[in-house]
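Every protein chain but one is kept in place in this view of the complex.
After this line comes subunit A, so read on.
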Amino acid sequence: MKDSDPLCCCEYFNNKNERSHMLGCCCNCEELDLCCDRLVTCNRVSCEHLSKIMGSIHDRFRIPWRGGAKQISFDSILPILVQPVLMYLAALNVWFTIIIFFITSIFLWYMLYVFVCKSPRTKFFFMWTIVSVFLLVLVFEVYVVPLLEILPEENIAFVIIALLSLFFIYKTWTRSKLNKVNHSDSRDDLYGNRNKATETVCSVCRKRVPPRTYHCSICQTCILCKEHHCLWLDCCVGEKNQWHFVLALFFSFCALFDGAYLTLTSVCHPIFVLEYMLVPDDCSDVYHDFTIALCFISALYSLLVAILVLFLLGQHCWLISLGYTKQDWLELPTGERRCGGLWASRPYNKGFIRNWINFWCSRSSTSCIEG
């Protein structure tokens, strides 16, 4: 067989550029052989050897695909495997729920630490978001709705909010490409001629960039008016998609909260407060039925996420009102962050109303230049 032949769906070129087949994934690993040799002969197995083994495991981890097997990175399928298992365990009883929620939050913190340091371009968090959304929707549609306790109007409102939040997440994601600074000459000229004084030079790209532009090490490019890099959506938030991002936060909060509310009032015993407000009262018997427990913990999860999202939303609104981006804020010296940054110097502040107008018009960069 020649190398020029087209690949079948299970074939691929490995990292030594040799033609391999998926069926051979467990055969003939030179790195492993070497390690075993060293173990038998009582020689030291260094970290380098181990990482080579990891490298070839990673290389052989593939799924069949048209035009050759596709490599899938281990970290991006981790959420697909982990989340359903965690969900199953958490639904078993109340202690498991507490332990699993605790472990999951620690696990995510740890992952954040590991990935930000070791491999910042990971898709782990993005996949985590997708799997979470998928599982939450699945539980709602398959287990909560068939309880026949939700009114059609409540559901329509919920579906609209959920679709809006997905739409704005999608918009944030697609528009993030517009934030990248175009290093072509015309742009350089444009800014160069107009505002030489306020222009800065990106230390990584070694190119001239408009003010308030920051380099993103994950996107490996300069981002206009960079807010921050959102790991969960796997994109940078900057000038062009900032308001989409804030709306996505807002609608996500509404959808998560509404979903949790509908689910909790369905599975727990609700009571009326203030005549028309139905609130969950007694959730003591949710663990008697596994599917009910599943609904309950998914509601709990979305409630926790909703609180985090609300916190983020509040932070963003505060910073926008003050005329900061998150990146500006992070670069402030700690001494100036007192009182939420009210007393710090704010070079790009245009006043509360103008800040918000600029925000909605995706124009923060031009305002930077004028300032």
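By our rule, a contact is a pair of C-beta atoms (placed from the backbone, for glycine too) under 8 Å apart; a residue touches a chain by one contact, two chains touch by 3 or more; residues count from 1.
Assume contacts and distances are computed from a predicted model.
> Leaving aside the chains you can see, what is the UniProt protein name of the one that's missing? Options: "NADH-ubiquinone oxidoreductase chain 1", "Beta-1,4-N-acetylgalactosaminyltransferase", "RAB2A, member RAS onco family" or "NUBP iron-sulfur cluster assembly factor 2, cytosolic".
When "NADH-ubiquinone oxidoreductase chain 1", "Beta-1,4-N-acetylgalactosaminyltransferase", "RAB2A, member RAS onco family" or "NUBP iron-sulfur cluster assembly factor 2, cytosolic" are compared with UniProt, the left-out chain turns out to be "Beta-1,4-N-acetylgalactosaminyltransferase".
> Return the single residue from A:Cys26, A:Leu148 or A:Val201 that touches the missing chain.
From the options A:Cys26, A:Leu148 or A:Val201, the contact with the absent chain belongs to A:Leu148.
> Which is it among A:Val159, A:Val204, A:Leu308 or A:Leu330 that touches the chain not included here?
Missing-chain contact among the listed residues: A:Val159.
> If the missing chain were put back, which residues of subunit A would it touch?
141, 145-152, 155-156, 159, 265-266, 269-272, 275, 278, 282, 284-285, 288-289
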